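Data first, discussion second: the structure below is written as structure tokens.
Missing here: one protein chain of the complex. Every other protein chain is in place.
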Amino acid sequence: MQLAEVVTLGQYVPGNSFLHRMDPRVKLLISLFFLILLFFVQKISGYLFFLIGLFMLVKACGISMRYLLRGLRPILILILFTLVAQGLFSSEGNQIFSWGIITISDVGLWKAFFMSMRLTMLVFVTTLLTLVTSPIDLTDGMDRMFSFLSYLKFPIHEVAMMMTIALRFIPTLLDETDKIIKAQISRGAPLDRGCIFKRLKALVSVFIPLFVSAFRRADELAQAMESRCYKGGKGRTRMKEMRLSLLDLWGVLASLLVGVCTYFFNFLPFWYL
Amino acid sequence: MRIEAKNLTFIYGAGLPWEQKALDNVSLTVDDGEFLGLIGETGSGKSTLVQILNGLLRPTSGEVFLDGVNIFQDKVSLQKIRFQIGLIFQFPEQQLFAETVFDDVAFGPKNLGVPTREIPKRVEEALWKVGLNPIAFSRRSPFSLSGGEKRLVAIAGILAMKPRVLILDEVTAGLDPKGKKEVLARIQLLHQKERATIIMVTHDMDEVAALAERIVILKKGKVVLQGKPEEIFSQPELVEKQGLALPTLPKLFSALRQSGWNLPAAIFDLREASRLIKEELNHAAG
Partner (left out) sequence: MGANGSGKSTLARLMNALLVPSEGQVLVDDMDTRDPSSVWRIRQRVGLVFQNPDNQIVGTVVEEDIAFGLENLGFPSQEIKKRVNWALEKVRMLDYRNHPPHLLSGGQKQRVAIAGILAMKPRCIVLDEPTSLLDPRGRGEVRELLLELNREGITIVLITHLIEEAMLARRVLVLNQGMVALLGTPEEVLSQTEKLRAYHLEPPITVRLAQSLAASGVRLPRMVMPLEELKEALCVLKRKT
């Protein structure tokens, strides 16, 4: 019970804001749109404009900025690295300060800030997407959006089904891992003490039972699925209907507007803006 | 080995929104060589209690003493002592991983630092104790065994560590009648031959009535009843008030008593039960 509760999947926080209620396919497309657009923005002012827009959107939905910031945690190191690499070791433009191998230049500083901002914005977009869309909706959305791929011999339905089953079993497998770890610790396995090599070696006693169990589950699940007439994606219907609504139309229009405006910041004078 | 648990309280996720009190001021003593039955439904806290006793979990408050030593007082005590309590989890066959039965059973003793030349003897002894012939089974892969055999190998894996106390969590869960019989027989033998201290966690009342010398009933993290089987089942109203089932014979006798029969409460032997019922019927006739 403990492990599975602490690990929340992706970063989904259930809610009823208009972002939550938008069609997942539209959300996916909009996210993709912004992810690509952000690469074409060349001015910090553009990013700042986008950030303000994002902030207002998030506030309007009643979502705390804290969640967005939490999404940065995994790549914090990358951002730091970018800041340091570009900021302290660049010799482009005019030099401001120099000492040994460290050279700080105006363009360098700008680039450091700029690239970090870009990374941050990209992460914010994906974080927001996973914040307001449940993993299963994301999977469903991708399944329905890309269903045409099955005509190109790409097994899109099977991939989506695999993802759904994986999502379903992650908490269950986590519980089992917890239990196996406890059982092996009770047999003296140095999983919670000792040097790193001993610990890694002891992990074998956790992985093997886990794998064996996972295969057994897969076999049993396949039988259960077949017994309930699973025969692949052909002819399959869905209980949940995904219908586009006015909300989605507004979302698309608003996104286009924001996107275009953000892009126009590229044409502002002053290179450093 | 005497176990004393004093005022154990355990809270999952303390301070967080989903915090849950699994154990509430639980105190328990197990004497050397005793066979204790620990009964409780899912959610009663029995798994938590058992994991605290073998040092896997630290209680939020309260202490556990093994032969007078507080096991949580420092890390050294914990390491030394925790393996004197052998905990066999529910469905223990899920922890089998080695290439051969021998290697799997040897895992525990090896981790304990038992000298290599002694390991084969330990493994052999442990396998015999669970009724598996080492010659037939040592070289086999654990994954090629039947469900019941796997379970016995898992139990042997703990026995090879020579714990002074054995805690069995639902040891017959999921076994067919034959498997159940075998496992329970082995456990009874262990208790009788070696005076092993055994704590058996179960919800099968008939199992407990047959084997346990003392019973502790947990409900919602608290000890609600404690005592010898005869004592507890002679107060069936108390047991049923807790929402628990009585073992079959006491249950029948309790129902008959409610209809006016003159029968004892503590009854566990079939022949005796039959005799008493026949007597009652004879009385009514003549």
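For clarity, chains are labelled A and B in written order, and residue numbers in each chain start from 1.
In the analysis below, a residue touches a chain if its C-beta (ideal position, glycine included) is under 8 Å from a C-beta of that chain, and two chains touch if they have at least 3 such contacts.
Keep in mind that what you see is a predicted model, and the values were worked out from it rather than measured.
Asks: With respect to the chain omitted from the figure, which of A:91, A:147 or A:223 is a touching residue?
Replies: Considering all chains, including the one not shown, the answer is A:223.
Asks: Of the residues listed, B:29, B:226 or B:248, which one is in contact with the missing chain?
Replies: Spelled out, the listed residue whose C-beta touches the missing chain is B:248.
Asks: Of the residues B:72, B:143 or B:261, I need the one that contacts the missing chain.
Replies: Missing-chain contact among the listed residues: B:261.
Asks: With respect to the chain omitted from the figure, which of B:4, B:63, B:125 or B:206 is a touching residue?
Replies: Only one listed residue reaches the unshown chain, and that is B:206.
Asks: Among the options B:75, B:117, B:193 or B:271, which residue touches the chain absent from this view?
Replies: Candidates B:75, B:117, B:193 or B:271; residue touching the omitted chain: B:271.
Asks: Check each of A:77, A:101, A:152 or A:239 against the chain that is not shown and name the one that touches it.
Replies: Missing-chain contact among the listed residues: A:239.
Asks: With the missing chain put back, which residues of subunit B would touch it? List them for me.
Replies: Answer for subunit B: residues 41-42, 146-148, 173-174, 176-181, 203, 206, 245, 248-249, 251-252, 255-256, 259, 261, 270-271, 273-275, 277-278, 280-281, 284-285 touch the chain left out.
Asks: Touching the absent chain: which residues on subunit A qualify?
Replies: Those residues of subunit A that touch the unshown chain are 4, 135-136, 164-165, 167-168, 171-172, 175, 216-217, 220-221, 223-231, 235-241.
Rule of thumb we're sticking to: only the chains that are shown with their structure count from here on.
Asks: Averaging over Cα atoms per chain, report the distance between subunit A and subunit B in Å.
Replies: Comparing mean C-alpha positions, subunit B is 46 Å from subunit A.
Asks: Write out the stretch or stretches of subunit A touching subunit B in their complex.
Replies: Residues in contact with subunit B: 1-2, 5, 176, 179-180, 182-190, 193, 204-206, 208-209, 212-213.
Asks: List the residues on subunit B that touch subunit A in their complex, please.
Replies: Subunit B residues touching subunit A: 12-13, 18, 51, 54, 56, 79, 83, 86-87, 89, 92, 94-97, 107-108, 110-112, 143, 157-158, 161.
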